[in-house]
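Presented below is the structure to which this report refers.
Up next, subunit A:
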Amino acid sequence: MTLDRLKIGKSSKIVEVRGEGALRRRLLDMGLTPNTEVMVRKMAPMGDPIEIHLRGYELTLRMDDAKKIVIEEA
Partner candidate 1 sequence: MILGLAGNQNCGKTTLFNQLTGSNQHVGNFPGVTVARKDGQIRGHKDVTVVDLPGIYSLSPYSNEEIVTRDFLLNNNPDAIINIVDATNIERNLYLSMQLIELDIPMVIALNMMDEVRANGGTIKIKEFQKQLGVPVIPISASKNEGVEELIDTVLEVAEAKRAPRRQDFCSGAVHRTIHSIAHMVEDHAQRIKVPPRFAATKLVEGDEPMRKALRLSENEIDMVMHDVTEMERELGTDREAALADMRYSFIESLCASTVVKMGESREHRRSVAIDRVLTGKYLAIPIFLLIMMLIFWLTFGVIGTALSDLLSLGITAVTDAADAGLTAYGINPIVKSLVIDGVFAGVGSVLQFLPIIVVLFFFLSILEDSGYMARVAFVMDKLLRRIGLSGRSFVPMLIGFGCSVPAIMSTRTLSSERDRKMTILLTPFMSCSAKLPIYAVFTAAFFPKHAALVMILLYVMGILMGVGSGLLMRGTVFHGNPVPFVMELPNYRMPSAKSVLLLIWDKARDFLVRAFTVIFVATIIIWFLQTFDTRFNPVSSGSDSMLAMIGRWIAPIFAPLGFGDWMSSTALITGFTAKEAVISTLAVLTGTDVSNLPQALSTLFTPLTAFTFLTFTLLYTPCIAAVNAVRQEMGSVRSAVGVVFYQCGVAWIAAFLVYQAGRLVAG
Partner candidate 2 sequence: MSPVDLIVLLIVALLFFFAARYSWRHRNHSCGGDCSACPYHQNCDKKEKK
């Protein structure tokens, strides 16, 4: 499963971060590494981007980018 399909308010663990270049590096640098627990906090009013909670802080990323983050099945 990928992060974009995680329901609001639910948590899961990251398995793998796909993608490439600047985007991927940025995701890794912000702490989206394997085994990190992430929670989807909310979705922006227009349905995109999403706000996630990890490592004690809030991060926002787009749905397209969330598709590249593989998480554990619930």
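Behind the choice of candidates: all candidates are chains of the complex that A comes from, given by their letters.
Here is the rule we use: contacts are C-beta pairs under 8 Å (C-beta built on N, C-alpha and C of every residue); 3 or more make two chains touch, one makes a residue touch a chain; residues count from 1.
Since we're looking at a predicted model, the values are computed, not measured.
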item: Touching chain, any copy counted, for subunit A within the complex - options 1 or 2; value: 1
item: Contacting residues of subunit A [partner candidate 1, same complex]; value: 16-17, 21-31, 33-34, 36, 41-49, 51, 55-62, 65
